[in-house]
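Shown here: the complex without one of its protein chains, the others still in place.
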Amino acid sequence: MNKNLTSISKQALWQNNPALVQLLGLCPLLAVSASVVNALGLALATTMVLIFSNLIVSLIRHQVTDAIRLPVFVLIIASFVTCAELLMQAYAYSLYLSIGIFIPLIVTNCAILGRAVTFAVKNSPLISAFDGLMMGLGFSSILILLGALRELFGTGKLFANMDILLPMASNWEITILPNYSGFLFALLPPGAFLFMGMLLALKNFIDKQLADSITKHQNAQQMASRFAKDMS
Amino acid sequence: MAVKKIKLPTKLKAFSTSLIMLWVLAACIPGLVALTVFFGWGSIINIIWLGIWALLFESMVLVFRKRPLGFYLKDYSALVTAVLLGLCIPPSSPWWLSLTGIFFAIVIAKHLYGGLGQNLFNPAMVAYAVLLIAFPLEMTNWTIPLGIEQEIDAYTGATALDLFRNERGAMLVNEFWSQHSAFGTLSGIGWEWVNGGFLLGGLVLLYKRIIGWQIPVAMLGSLLLMSALFYDGGSSASGGSPFMHLFGGGTMLGAFFIATDPVTASTTPKGRLIYGALIGIVTYIIRVWGAYPDGIAFAVLLGNFTAPFIDYYTQPTPSQHA
Amino acid sequence: MSELIIILISAILVNNFVLVQFLGLCPFMGSSNKIETAIGMSAATTFVLTLASMVSYLVYQYLLVPLDITWLRTIAFIVVIAALVNFTEILMLKTSPLLHKVLGIFLPLITTNCAVLGVALLNINAGNSFVESAFYGFGAALGFSLVLVLFAALREKLNLADVPAPFQGPSIAMITAALMSLAFMGFTGLV
Partner (left out) sequence: MPSELRHSILLNTGRLAGFAIAAAIILSLVYALTETRITNQMLAAQRQALNSIFPASEHDNDLISDSFIIDINSSEYSNLELLGLRENSHAYVARKNMQPSGLILPFVARDGYNGDIDLLLGVSIEGLVTGLRVTAHRETPGLGDLIDLRVSDWILSFNNRSLVNPELSGWTVRKNAGVFDQFTGATITPRAVTVATAKALEFFEENKSRLLSL
């Protein structure tokens, strides 16, 4: 059981990360990552929708026949997206003004429908909700990382305007690079594509390093055991 | 789809590649001389600075990828990229601007695609476009041509193309030229000479058959056609005279030295005509109606973007070969 | 008329759906491996996108607005799009099996193409009329098709390149998209 949860987390956060590996939900990921606050707003909304849609899909999985599965799932997801939109309008209106159009588009984020169809229909509600949370975090971490990178390279600052999401965060802005004249490229569309490409390469690079160190480790063990055998 | 893969230089090829690159470098000299005469030593300093970093970045990537250093460095292609970029950016550019540019050119546009012969986009133009959208202020800040400082003191920076965009609408084009006589009669003092220099160098390259005629002819022709079509004798809505477009900004450098880059251009004869014409038309559109003063870099990148598609549909059929 | 041309130029070049507005990236990355696939995808998407922007306009103006339930637009549009895709598939099967054979496999993918939902929402945000909506949808689809087909041609050339190991696959495709987007930045300010 515990092992199961660990493997879900590992899958969602790294090996099968929805943004880095499955390349799902790229549209909002690239469009809303020009600053940390926008990225965080979308990350929260997407994660919430993922958790609740997974939970509900799992709860009703025995009542849904194959014939009506897709329409029902889309209906559930669209409902939660509408809820998220209404709540954001009510409680973070300035944030809604800046990323508004991309909230409804969460519906077409294939990562969400994909999890409902491949995971939630086969698993118990709690596990499904946990999977939703982890998938959401996997997506969010990349989204926020991209937002932070672009904001840092673009403006030399981090966490600007955080108060439009969190009212108490009005003075969270930190200047990392003083006297930085700004690299506008990072904030414009080509910058979004480039930084995402770099993150994908970084993931590949780290995977390669990990794989290398594992094979090295295995080789060393083999050598040691062979050596031990020879000695005996 | 048959895309001609440009083979990695073998011993013999390395010699010919480097010889071609040397000719290209030599052909840049007249234009560079004109730039230096009118705008000071800035361009030469930029080229040296860019050249050093181009070689450094190239070596770093090669070492990192465990490729033989000397073998690749000998083809001078990194130097050509550095020189072309140095000729495009304003002579007064700060050091970090050119450094950013050459990083994008060599590391991202060239070596992420595997190096010479495999890049999809012209490295110098990628760098120029990145710099233009990232630092529009510094990139449109040309020093005043030497010797006429007092006369146009109020117009710090700005090439004739910039200035034209800025003043257009406020006055008739003829008034514009008479008021700014310091900018020369065709496309601004200095600029007609700079472009003339590159035209001369380009003709040498043509004569030596280092470049084909199709791309420059198609590009200049379509630019001429567009500007003649939309030039209504100089009302405030006019797009500027054909001469200004041909001899202003980076037209000649673009037509003979940049659009003709064999790696990123179209490879079929018919394709080259379409490719060149496309670049000329887009250059005009961006210059006259776009948000950035000179459109050559964007036009070349768009040309690079469409080149494989153009090639795909202009491949000579087998019967033509027979 | 010039208004409509401006809408077209804006949707195709200046605010290109894929390279500037980041809509429809999944099919852009997913179906650009071969030129033929890209052309098929483009044709199917153009058809659905144009139709969807017209139908969603009608649904919005004559159903959601009178009933004062515009906040339900997301659900309404996704239902409309799914129904439209289904309908298109049946219609195609009945009238032109050949066309269905060529384009049919792309149709289910279009439901989850965020460009389709995006165009419906953007039309409402911009307050476009019925004709304007149709042109906007058509222009967006043309812009999508243009870059998809060009990218597919480019990718065949890219497959031959000796890309450094970590950058192979989606990474270099993304970086290529960055350079394409850079080229499209030149159209900024045209309209």
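Letters are used for the chains, namely A, B and C, taken in the order the chains are written, and counting of residues starts over at 1 for each.
Methods note: a residue touches a chain if its C-beta (ideal position, glycine included) is under 8 Å from a C-beta of that chain, and two chains touch if they have at least 3 such contacts.
These numbers come from a predicted model, not from an experiment.
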| item | value |
| --- | --- |
| Chains still shown that are in contact with the chain withheld from the display | A, B, C |
| Contact with the hidden chain (one of A:82, A:109 or A:204) | A:82 |
| Identified contact with the non-displayed chain, of B:141, B:214 or B:251 | B:141 |
| Sole contact to the chain not displayed, among A:48, A:188 or A:201 | A:188 |
| Residues of chain C (touch criterion as defined above) contacting the omitted chain | 71-72, 75, 188-189, 191 |
| Touch residues of chain B, complete complex, unshown partner | 133-137, 140-141, 154-155, 157-158, 165-166, 169-170, 290-292 |
| Touch residues of chain A, complete complex, unshown partner | 60, 63-65, 67-68, 71-72, 75-76, 79, 82-83, 86-87, 89-91, 93-94, 97, 182, 184, 188 |
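To be clear about the criterion, only the chains that are shown with their structure count from here on.
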| item | value |
| --- | --- |
| Overall pattern in which the protein chains touch one another (line/ring/star/complete/other) | complete |
| Middle chain, criterion being Cα centroid separation | C |
| Pair sharing more residue contacts (C-beta pairs) when B-C is set against A-B | B-C |
| Distance between chain centroids, defined by C-alpha means - chain A, chain C (Å) | 24 |
| Gap in Å, rounded to a whole number, between the CA centres of chain C and chain B | 33 |
| Length of the line joining the C-alpha centres of chain A and chain B, rounded to whole Å | 41 |
| Junction residues of chain C, two or more chains touched | 167, 172, 175, 179, 182, 184-185 |
| Multi-chain contact residues (two or more partners), chain B | 108, 130, 133 |
| Chain B residues touching chain C - in the complex, by the definition given at the top | 1, 3, 5, 65, 108-109, 111-115, 118-121, 126, 129-130, 133, 282, 285-286, 289-292, 295, 297-299, 301-302, 304-306, 308-309, 311-312 |
| In the complex with chain C, residue positions of chain A that touch it | 23-24, 26-28, 30-31, 71, 74-75, 78-79, 81-82, 85-86, 101, 104-105, 107-110, 113, 188-194, 196-198, 200-202, 204-205, 208 |
| Footprint of chain A on chain B - complex, ascending | 100, 108, 130, 133-136 |
